[in-house]
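Note that one protein chain of the assembly has been removed; the remaining protein chains are unaltered in position.
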Amino acid sequence: MSGTPSNRSDRLWMYATMVKSRHFEALIKPAYFEGKTPVFNMAKGPLPGEMHLSDGQEPCAVGVCAHLRPGDTVTATHRPHHVAIAKGVDLDAMAAEIFGKASGLSGGRGGHMHLFDARVNFACSGIIAQGLGPAVGAALASKLRGEDHVAVAFLGEGAANQGAFHEALNLASVWKVPAIFVIEDNSYGISVAKRDCTAVERNSDRAAAYAMPGHFVPGNDADAVHRVAGEAIARARRGEGPSLIEIETCRLEGHFMGDAEGYRPEGEVDRLKAEDPIPAYRARLLSEGFEGAELDKAECEARAAVDAAFAAARAAAYPQPEEAFAHVFA
Amino acid sequence: MSGTPSNRSDRLWMYATMVKSRHFEALIKPAYFEGKTPVFNMAKGPLPGEMHLSDGQEPCAVGVCAHLRPGDTVTATHRPHHVAIAKGVDLDAMAAEIFGKASGLSGGRGGHMHLFDARVNFACSGIIAQGLGPAVGAALASKLRGEDHVAVAFLGEGAANQGAFHEALNLASVWKVPAIFVIEDNSYGISVAKRDCTAVERNSDRAAAYAMPGHFVPGNDADAVHRVAGEAIARARRGEGPSLIEIETCRLEGHFMGDAEGYRPEGEVDRLKAEDPIPAYRARLLSEGFEGAELDKAECEARAAVDAAFAAARAAAYPQPEEAFAHVFA
Amino acid sequence: MSSPDAPTTTAPARRLTIARAISEAIGQEMERDANVLVMGEDIAKLGGVFGTTTGLLDKFGPERVRDTPISETAFIGAATGLAAAGMRPIVELMFVDFFGVCMDAIYNLAAKQCYFSGGQVTCPMVLMTSVGGGYGDAGQHSQTLYATFGHLPGLRVVIPSNAHDAKGLMLAAIRDPNPVVFMYHKALQGMGWLGTVQRSITEVPGTDYVVPLDKAKIVREGSDLTLVGLGLSVHQALDAAEKLAGDDVSAEVIDLVSIAPLDRETVRASVCKTGRLLAVDDDYLSYGVGAEIIASVCEAGITLRSAPQRIAFPDIPVPFTPVMEHFVLPNADKIVAAAQHMMEPSAND
Partner (left out) sequence: MSSPDAPTTTAPARRLTIARAISEAIGQEMERDANVLVMGEDIAKLGGVFGTTTGLLDKFGPERVRDTPISETAFIGAATGLAAAGMRPIVELMFVDFFGVCMDAIYNLAAKQCYFSGGQVTCPMVLMTSVGGGYGDAGQHSQTLYATFGHLPGLRVVIPSNAHDAKGLMLAAIRDPNPVVFMYHKALQGMGWLGTVQRSITEVPGTDYVVPLDKAKIVREGSDLTLVGLGLSVHQALDAAEKLAGDDVSAEVIDLVSIAPLDRETVRASVCKTGRLLAVDDDYLSYGVGAEIIASVCEAGITLRSAPQRIAFPDIPVPFTPVMEHFVLPNADKIVAAAQHMMEPSAND
């Protein structure tokens, strides 16, 4: 997460962070179903409400966030865990927030779709494409202050058909602010396939409509994302304006937990799982000279941090109910 | 206004219709200032409220509408007169509506920004880019019914930065409906110059973001518009999907009447008036073999129709005040 | 009030969820009227996130059952264009919370098309949308926003409290020549993955019938106090009335069914009889449904035996954590407590 990292340390960090994110969600899965038996009811258990997992999309988060500093802003989506973790959101407070505890990032007011960590300028939201305008604003603040912070807005490929996408990209370009728009193309918006709702094959081609560079990153590959995002972010830091990146990725789970996924062609998930980017990345790192032991160590630390965060979150106290009335206004 | 007109009759019609529209607005001008003396107050006089004139933009309206039939739909903007007239909206009822009379298209409920004539499927509205979605819907209705009606949405170049533009064009393309989006680029959205708010030079280039043909028509030239629109509309009628057209035009008046136009570079209006498309078109027609007498006759008839409409509108009765409560619901 | 040209069906009444009732109504009307079509996010292949369109794609095909891009402004705008052209579109806004991205198409376009055109162009469309919280979905997926929609002219706004009404209201809504906002409450919807108030699952005739879009219903008679609710709060009021009966308080319960138009007469007549009014809803309190109910009664000069009261969601965003959310949500106990307070002699003027 440093500004000009050596590629080796970034790669190790990316691997460990992908593992951390995956492990975070691995712990969410059973916890989410706790208390929802015998009849599944989203309202029940320690993790009520919708739960959107990012399994499979970790390369997008780490490839981009490897270039970011705490002073850079990230706005993420309803599917935020991997990005939040990669951006350095406090893991303990994040887990606690998702469990609705007083020690959560927002004292339990926001939950999984509204993770905010001001320390690292991270926010996310549940409305499609809502984070794009705020990213333009954060980028403008940086520019007006003569800083070299950038702002990155993550969005899904489905969100690229929302009006806010158009407006924000145009505005970012007209004002030449250091914003980067990162589309995680996981092929689906809930059940609707990209090809059934998007007029173009690649949203990166839409960058031309805003006179900004558009990059397509195939292969769900952290290194490829790292390269492309690095260029776009460096360009933004130099004051040369915004970029659009579309990353080919995949969602290994349902849209939210409990999704029956009937809209998927048969065998799709199996195929996707066979191409899981995390083991593939481990294999590549090993083949390119990393030691198994160092990967194991990084992996182990990552898991341990997550385990600790979950244990603490579970043990933490719920807020007082009356706390509902706090922080409506500053 | 026939389906496959001879070019000669279309050109005569386009000329006469441009004259009609210009004359319509020529009569509006003094009427608008009536009763607003000695101190100008928009609320007063026979024509209260905002008044957006289209002087200079007539080629856009006639070049497109020459290809349209009553069954085709047009949605226009806050600057609707030229398009309404070209689409064949009832001139008497339109004038009466603008004067707020009972015999107006909507009995005085809508006024200048809300002209509706169901007979020819014309509507307009005061919200930027609001007509685009409805045009997609009208086009879809035509497609579902196996008809060859098209729908044309007019918008300003400023409107092309509104989210609704993006959503509607994408939807039209995904559903391959017979919709044509026509941007009248008059260089300004109120006081804001296109170059100060639009990331690309030509909005027609944005068509690529929706995998549809994009056409740029320079020169504020009715014949050129006629040619390009003819292709796009014929394509749509054949079921080959939507198109985007941007027409270079100019606004000879202020954004609305009373606009001090301090945002214009000095001499701009004079320059634009020197290139007024109507006299230029007349000159071309004459040079290409039209008789002065036939142009005069068409012009004369056009003016007479407008004069009659205005006279009738002025003489018409106001609605009963209680009529305000009618037609909220069907 | 069943339609004359309805297909004669002898399908018996079955117990259905509101979700099933809605999808049945839409399907029956699509069979009857070729102009009806459905559009929205995840309404085709998935059958609607809240089950409102289950089975329709298979039956009617992708031309009439259309998944849309995540482009609410465009597809709701398109619905007004379809409606203007004589079609009868039903569009789904997945959560009412998303109204902010597309309200212009709803309130400035659909709602005013008839008026602006002086009646030339109507707008027969249904906008169906899910409302309500209580399941930990936080502040952008748990709102009801009843008053937001009720406040803006040109829209009819209905909220079914049970499956029988849901079907009849949906059939009425599709046939109405005006835009109808059809709000279904997630706590009543009967989805497998969400708890459901069992009383909302009712016998639903297989036949064609309509429930009027503009009439409130007295769902329990009483003499001491009128409880006014809609959607979920009708059930909370019924539960409260049951408990109050144990204390010898006889509560009348009104299901508003519609908030636009608001059936003020039914409410006023009831309060004339009982002399006490407690309005309950789960929308935000200020400028909300309860205020309108209280004002409608008080401006009519009805003599009250105690000050009218309201229970609503407080003026705060919906918090995620259940300990907070359930603390602030209306429920039967809060209704009972407020009602008992209103029955105390000191509460009476």
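Per-chain residue numbering starts at 1, and chain names A, B and C are given in the order in which the chains are listed.
Assume contacts are C-beta pairs under 8 Å (C-beta built on N, C-alpha and C of every residue); 3 or more make two chains touch, one makes a residue touch a chain.
It should be emphasised that the depicted structure is a prediction, and the values quoted were computed from it without experimental measurement.
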- line: Touch list for the missing chain, restricted to displayed chains, reads A, B, C
Message: Considering the complete complex, identify which of B:31, B:128, B:232 or B:245 is in touch with the unshown chain.
response: B:128
Message: Touching the hidden chain in the complete assembly: which of B:118, B:144 or B:328 does that?
response: B:328
Touch criterion as defined above, residue of B:121, B:142, B:161 or B:204 at the omitted chain: B:161
Field: From A:99, A:116, A:263 or A:318, residue that would touch the chain that is not displayed
entry: A:116
- request: Against the chain that's been left off, what residues of subunit A make contact? List them.
  value: 73, 75, 104-110, 114, 116-118, 121, 123, 125, 127, 130, 132-142, 144, 151, 163-164, 166-168, 170-171, 174-175, 326-330
Query: For subunit C, which residues lie in contact with the unshown chain of the complex?
result: 73, 97-108, 111-112, 115-116, 138-140, 147-148, 150-154, 259-260, 262, 283-284, 286-292, 294-296, 298-301, 303, 306-310, 314-317, 319, 347, 349
- request: Kindly note down the residues of subunit B that lie in touch with the hidden chain.
  value: 40-44, 47-50, 100-101, 104, 108-114, 125-129, 158-159, 161-164, 189-192, 196-198, 258, 262-263, 318-325, 328
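Everything that follows uses one rule, which is that only the chains that are shown with their structure count from here on.
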Message: Taking the mean of the CA coordinates per chain, how far is subunit B from subunit C in Å?
response: 40
Task: Please compute the C-alpha centroid of subunit A, do the same for subunit B, then give the distance between them in whole Å.
output: 45
Task: Please set out, as single numbers or ranges, the residues of subunit A touching at least two other chains.
output: 161-164, 196-198
Residues of subunit C whose C-beta touches two or more other chains: 68-69, 71, 73-74
